[in-house]
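Sharing a structure here in structure tokens format.
Omission of a single protein chain aside, the complex is shown with its protein chains in their original locations.
Residue numbering begins at 1 within each chain, and the chains themselves are lettered A and B in the order written.
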Amino acid sequence: MHGRGGQGAVTASRIIATAAYEEGKYSQAIPMYGTERRGAPLTAYVRIDDVRVRERELVHTPGISLCFDPLLSLQQAVANDLLPNGQVLLNAPFAPDKSELAGNINIATVDATSIALETLGRPITNTAMLGAFAKATGVVKLESIEKAIKKYFPGRLGDMNIAAVRKSYEKVSPWVPAKNKVAPKMQVDLNVGGYGTLKDVSSWRVFYPVVNEEKCIGCKTCWIFCPEAALEWKANNKPAMVDRACKGCGVCANECPVKAIEMKRVEI
Amino acid sequence: MDEMVLVPGSTCQGCGAAMAARLTFKVLGPNLIRHGIPCCPDHVSKHPRAGSVFEAGGSSLTGTSRALKALGRTDIKAVAFYGDGGTYDIGFQALSAAAERNENILVITKDNEAYMNTGGQRSGGTPKYAETTTNPVGPKSRGKGEPKKNIPMIFAAHYVPYIATASVAFPEDLMQKVKYAKDIEGFRMILIQAPCPVGWRFDPAKTIELARAGVQAGVWPLYEIEHGTSFKLNYKPKELKPVSEYLKPQSRFRHMTEAEVNEVQGNVTTNWARLLKADEMKTVVL
Partner (left out) sequence: MSYEVMVGNKATAVGCKLARVKVAAVFPITPQTTITEYLSEIHASGDLPNFEFINAEGELSSQVIAQAAEATGARSFTCTSGPGLLYMHHPMQETASKRLPLVMAVVHRGVKSMQPDHSDLMSQQWQGWLHLYVENAQEILDTTIMAYKIAEDKRIRLPVAMGYDGYVLSYTAEPVEIPAQEDVDKFLPPYKPMPGIFPVSDKDDKWRDFEANPKTFGAGWGEGDPMKPWQMHNEAALNGETVIKEVFAEWGKKFGRTYGNGMIEQYRVEGADCVITAMGTIAGTAMAAIDKLWADGKKVGLVKIRSFLPFPRSDFQAIAKNVKAIGVFDRSCQPGMWGPVYHQMRSTLYDEAKKTPVIGFIGGLSGKEVRVADMYKIGEKTLKVAQGGKPEAPIQWV
């Protein structure tokens, strides 16, 4: 399961493990991440078996791979090292055959980000993937997922998440089967750790700032308050996003005195 | 002034501490050795990063400062970028000792009011009623039960050359303080309140808005203390905004009752009156 800090992939792995146990199976959910960073890529693993799972190696050759983030770098990573006839479930706003992976791998998609924004109001995609997971893979039943969610999110929050699960159960695409038995391996450069020098965080964004240069009065407020030095000041006295550095926090738009910056959803 | 922070940074979206680092190191420039301890964020600037164990940030900074002196390289400054855990709690003893020895060091503390590096556990810098991952609200808990440690006054009571508080929402004030502190000889500390969207639970776009609300409500007053006596309040609005404007957007405070908000308001109002008085007299009695 591939996601980013804050998307709830680790919680999702535990919900699947709980749902499996509800159905009389044994399970194991392993999170793998460095320091806690919202937005940084992370991986979580789930094993399900009829007997107690004692093997503690990370899952290097998964049968099913889930990607909670719609951006490409993670999509590529999820397809690697799958078992023969492995399945990939992507969070993507398009049909599976539009994916670069189509043909190489059994693939299904669901627009989990939109579902999350509609049901939860925030782009936390974990539960919006779980309904799709239940429907598409049949590994666990929808009822078991819902039961597990109630354990993790009591009250109103649980209801909202169950709404997300049901919606994704309905909306997940059918499988587009692979043409090849084994997918070609792809090169991915993931910088997972919280420490160290990052090269590019453009994939962290769900929203990005768009400057209306006609409205902009060139006051530099956005540039001063950008927490990350992710805005550059152009020769025409207007700001522009530094693509590799902006994480889409929205501080610039929030601070702009004339509301000349709009946060737009990243299009895939 | 060049940007000295690493671009892109490794922090979460809307990180107040990243903002604090950006402004601070812009003023300080390249000629320094930055000390870090396990804190959030640590890996922030382009400077050589030295540092040691969590519990002894003041000591590792002392070592670098003294070695630079012994080597005749006083052109290079020893600067720390530590968090509230490393200042208020586990690192307090070593920092207090360094202050007492009046070591020639500059300590920048970005105060995000909990152990954010490990997932937001309570620290001595966590304010009263804040819910943290070790102060969950429940039938027997209202969040943190005790007030935030008054660390700037504690360090001022070491009679060190310079102590200041600053906010990321007031960049000019912050940068001016860093500039002033840069060339003073002896122990200098600037505490910067750094809102943490993840730990305080608010929309990352509101980082600056919230920091500003904190200052305007008098929750995080901006002041300077020199040599433990001379006092100056840097931001004095005619009227403070209600603390509820600061508390409300933060989910860590969402459980608070009206009575509890009033209690916090009462404390802030009393404290503000004391600060105004000190400002008028230009001195604090420590």
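Note that in this section a residue touches a chain if its C-beta (ideal position, glycine included) is under 8 Å from a C-beta of that chain, and two chains touch if they have at least 3 such contacts.
Values in this document were obtained by computation on a predicted structure and should not be read as measured data.
Participant: Just name the one of B:Lys69, B:Lys179, B:His227 or B:Arg254 that touches the chain not displayed here.
Facilitator: Residue touching the absent chain, from the options given: B:Lys69.
Participant: Based on the whole complex, identify which of B:Gly9, B:Gly58, B:Gly85 or B:Pro249 touches the chain you can't see.
Facilitator: B:Gly58
Participant: So which bits of chain B touch the chain we can't see?
Facilitator: Those residues of chain B that touch the unshown chain are 6, 30-31, 33, 35-36, 38, 42-43, 45-53, 55-56, 58-64, 66-73, 76, 93-94, 96-97, 100-101.
Following the convention adopted for this analysis, only the chains that are shown with their structure count from here on.
Participant: Measure off the straight-line distance from the CA centroid of chain A to the CA centroid of chain B, and report it in whole Å.
Facilitator: 33
Participant: Quick one: in the complex, what on chain B touches chain A?
Facilitator: On the chain B side, the touching residues are 3, 5-16, 18-19, 22, 40, 42-43, 116-119, 168, 171, 197-198, 203-209.
Participant: Can you list the residues on chain A that touch chain B in the complex?
Facilitator: Residues 5-6, 35-40, 194-201, 204, 224-230, 242, 244-251, 253-255, 263 of chain A touch chain B in their complex.
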